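For this view, one protein chain was removed and the others were kept in their places.
When the chains are written out, they are named A, B, C and D in that same order, and each has its own residue count from 1.
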Amino acid sequence: MNALVHGALYGVVIVLCLLTTVAFGVWFERKFAGRMQSRLGPTRVGPYGLLQSFADIIKLLQKEDIIPADADGSLFTLAPVLAALCALGAAAVVPFSPTVIASDLDIGVVWVLAVGGLMVIPTFAAGWSSNNKFALLGGMRAVAQSVSYGVPLVLAVLVPVILSGTMRISGIVAWQTSHHWVAVWPVIPGLPAFGLYMLAMLAESNRIPFDIPEAESELVAGVTTEYTGAKFSLFYLSEYVHTLVGSAVASALFLGGWDGPFAPGLHWMALKTLTLFALVYWVRWSLLRFRSDQLMDLCWRRLTPLGVALVLASAAWVQFAPGAH
Amino acid sequence: MGYFTDTLRAMRTTLRNVFRPPTTVEFPDVVRPRAERFRASFALIDDENGESACVGCLTCEKICPSQVIKVKASPKRESPVTGKKRAYADDFVLDLSACIQCELCVQVCNNDAIVMVREPEQPAFNREDLVLGMEKLRANGRGKTVAWGRGTGLQEMQESKPKVEKPAKPKPAPVEAAKVETPAEPAKVEAAPAEPAKVESAPAAAPAEAAPEKSDCSAAEEAP
Amino acid sequence: MHPEWISAFTFLAVSALVGGGLLAAAKVLRVRARAKPSELKLRTYECGEEASGNAWIQFHARYYVVALFFVLFDVEAVFLFPWAVAGRSLGLAGFVAVTSFIVVLMLGWLYAMRKDSLRWL
Amino acid sequence: MTSVAFGVVAALTLLTALLVVRVTNLVRATLWLGASLLSTAGIYAMLGASFLAGAQVMLYVGGVVTLMIFGVMTTRRHEGLAAEAESTNTGRATAVSLALFVLLAWAIHGTPGLDVPATNGVGASPEALGRALLVDHVLAFEAASVLLLAAILGAAVIARRRDPGVEVPKPGSRAASMPHAAAEAP
Partner (left out) sequence: MQSARRGGIDPHLSITHYDPEADLMLLHFGPQHPSTHGVFRMDLHLDGEVVIKATPYLGYLHRGVEKLCEKLTYVQQTPVVDKNDYVSPMTNEQALNMAFEKLMGIEVPRRARWLRLLLAEMQRISSHLLWLGTFTLDLGGALGGGSTVFLHCFREREMVLDLFEDITGARFHYNTHTIGGNRHDLPAGFAAKARAALDGIEARIGEYEDLSVHHAIFVARTRGVGVLDGDLALELGITGPVLRASGVDHDLRRDAPFHAYDEVPVKVSVERGGDCLARAKVRFAELRESIRLCRAALDGMPEGPICGFKPIRQPTQSKATSGQVYVGIETPRGELGTFLVANPDAPTTPYRLKIRAPSLHALSALPYILPGATVSDAVAILGSLDPIMGEVDR
């Protein structure tokens, strides 16, 4: 019963925090991208346009809900809800501080990979149920892409697990607190593994240069082509949440999570997460997009062997490096 | 590795742009300066007597490629102000919704009566608002910043030899209403200072070489 | 059931509320142009043209192969997780066992590479 | 409390499994299979097999269901939501499944040592699992790698075979571009 209350309480708090962060994150991204492009970004709603995201949400909720006549209606409606569920659900095991954690599962890392990886199902369901060629192509691309990049993602995540010897995310952070951040030391599996994770995370959350599934210049809007209003906003939201949670996991696994001097752990975790989040958007607005086959080639021919090599390297480190234990 | 370094370079470029001042402005609050020759909506100019300078010669109606000008010319009558006899346009309607802002009507107006306005036209809620009648056009001429181009000015610019760096802005010369006395027939409108700009024959191999079947338009060219 | 799992499932339930709640809110807030949208509005989008045939068509087999490779490498990863946790206590024997496991798998990867099967197009 | 939860999850598993075989559209059936596998993972989690539950979701729901989706999408056309393969042998199928169920239930019931209560994850921790894999069953572990290798080789061979029906043309020069015009010129 205690666990139930704990889960519900922390669930509500963490989910609300994530959603608020996403709302302001979107504002920040638009402002940042605007300045990159010699524009002003949002300026009208609230001071400096800060409330722009909330206005957008209200606007989207008011929009007419359209389910195409040829679509598979129930699946069409269910898919966005599932997408939001998968994106948010991965945050259950992320430790924001030694105490702020909804569920300190002993297989936390696997939970993140499994729940986050489930995103493919709603994405495909959305693409297929729309009965639209662009949506279907987008859905198939999305599934192929997330499935492929799941492999380097898992391999990258294995590195901190091997180094720390636990799958509990709070355990990994604690190990980094007492040893080194994974991305810092040992440099060789650590730093490349961090990079690999970020790349795979970009691909899993469909961000440029890997935004093949919703490549709007080719596939109009990918899986969300037929979506309007609230359902579209759910997809939009889940993408951002996916990126945010991915950044949080990255800072927990590779950057020492709450570890840092002078300030409370929560602040450090927030700082690292938001920095990575901003980095994702900086990359996003600077790069062009890969083609789907190049994406696959990159994954299978380059990143997968790199990941395997990193896993072997960290195994060797644990085995042979003096003082690794 | 190429991807990596190139990505860093691209990110450096975008970051550099973050610290540049943005190009866009918050429009209704800040308005970018408009060019002196900016052409947007239209106005009918009053002459020095407070009457419309338009004499209803129909030249603009004839030249308009999209046929948005409708002028109702009236026969000559005595001006209530000066007492002289002159021609008037009883009505002048310009449908802005189909106008292509080509400036030809301004160019052909020998009285400098119709000019363009530098303030961009305001969007309208219905089509009727975009149909400018005599009243609106004359109000524009009094209330709004009038553009630089006038018929006589444009004609002078094309025919004389202005210096490059000299202000090409022609003086908005006061209209001599008396000068144009017989406006009813547009074909008979006299070209004002009628100086046939002699073609400077360039030695260049201009592609506009004379076609073998040269028409009699050269006669028309020398006509004035 | 382990209490952490109970918390985790509760968290999932809370996140499900977000999607459901938004859709419910939209039901209240949204504008209805008409009781029944026109037929044109409900038509499938295909760049303004009449959609030619159904979208549910046969896809190329390479998609299948990608999923196959994914499952295989995922199985490998899943085998590695327990070792990753227990690895340091198993000593050199465990290291050798896992290294040979990975090497054997990478032989397969190498073969697929050489046969050009990992190309998407 | 626990048994109520178990009852709910088990019922969910059964219901979704039933839908898998009763739904007439293959894609929907696959998605229902995913739901069924998910609730199975829930049962694992309840039994304290944390890692097994996670692996189930990662491998089966994330991987195998995807594989099946792709299998369905790449094999044949699906005309709308209409029935794909309405079986006429419902009666016989029910009989066979019932018989199978009885057989399995009897076999499980007869196996000694299965009535141990759920361990709450004591014996099924990932550490213990790793130790079991790499110490007690190391041969099986290595054999698994060979099995996976064989599967990869198989996949590689499938991938290499091109669809014979459609030959992907190579964008090329003019010479290759207009053979038809050249051929039909008198």
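Everything that follows uses one rule, which is that contacts are C-beta pairs under 8 Å (C-beta built on N, C-alpha and C of every residue); 3 or more make two chains touch, one makes a residue touch a chain.
Small disclaimer: the values here were computed from a predicted structure and weren't measured.
Considering the full assembly, A:Arg284 is the residue among A:Lys31, A:Arg168, A:Lys231 or A:Arg284 that touches the omitted chain. Within the complete assembly, A:Leu219 is the residue of A:Ala193, A:Leu219, A:Leu234 or A:Leu274 that touches the hidden chain. Remark: the residues of chain B touching the chain excluded from display are 2-3, 6-7, 9-10, 12-14, 16-17, 23, 34-39, 62-65, 100-104, 107-108, 110, 116, 147-149, 154-155, 157-169, 187, 189, 191, 196-197, 199-202, 204-218, 220-221, 223. Contacts to the hidden chain, counted on chain C, fall at residues 46-49, 51-53, 55, 57-60, 62-63, 121. Interface residues of chain A with the unshown chain, by the touch rule above, are 33, 36-39, 133, 137, 141, 208-209, 211-212, 215-220, 284-294.
Throughout what follows, only the chains that are shown with their structure count from here on.
Comparing chain pairs A-B and A-C, the larger number of C-beta contacts belongs to A-C. Set against the Cα centre of chain C, the chain with the most distant centre is B. Taking each chain's centre as the mean of its C-alpha atoms, chain A lies 13 Å from chain C. Work out the mean CA point of chain B and of chain D, and you get 74 Å between them.
Counting partners per residue, chain A has 105-106, 110-111, 115, 128, 140, 143-144, 147, 150, 167 as the residues that reach two or more other chains.
Residues of chain D in contact with at least two other chains: 27, 50-51, 55, 58, 62-63, 66, 69-70, 73, 121, 126.
Every pair of chains meeting the touch criterion is listed here: A-B, A-C, A-D, C-D.
Against chain D, in their complex, chain A makes its touches with residues 1, 72, 75, 105-107, 110-111, 113-115, 117-118, 120-121, 124-125, 128, 140, 143-144, 147, 150, 167. On chain C, the positions that touch chain D within their shared complex are 1-2, 5, 9, 54, 56-72, 74-76, 78-79, 81-87, 89-90, 93-94, 97-98, 100-102, 104-105, 107-109, 111-112, 115-118. Residue ranges on chain A touching chain B, taken from their complex, read 32, 34-40, 43, 282-283, 285-287.
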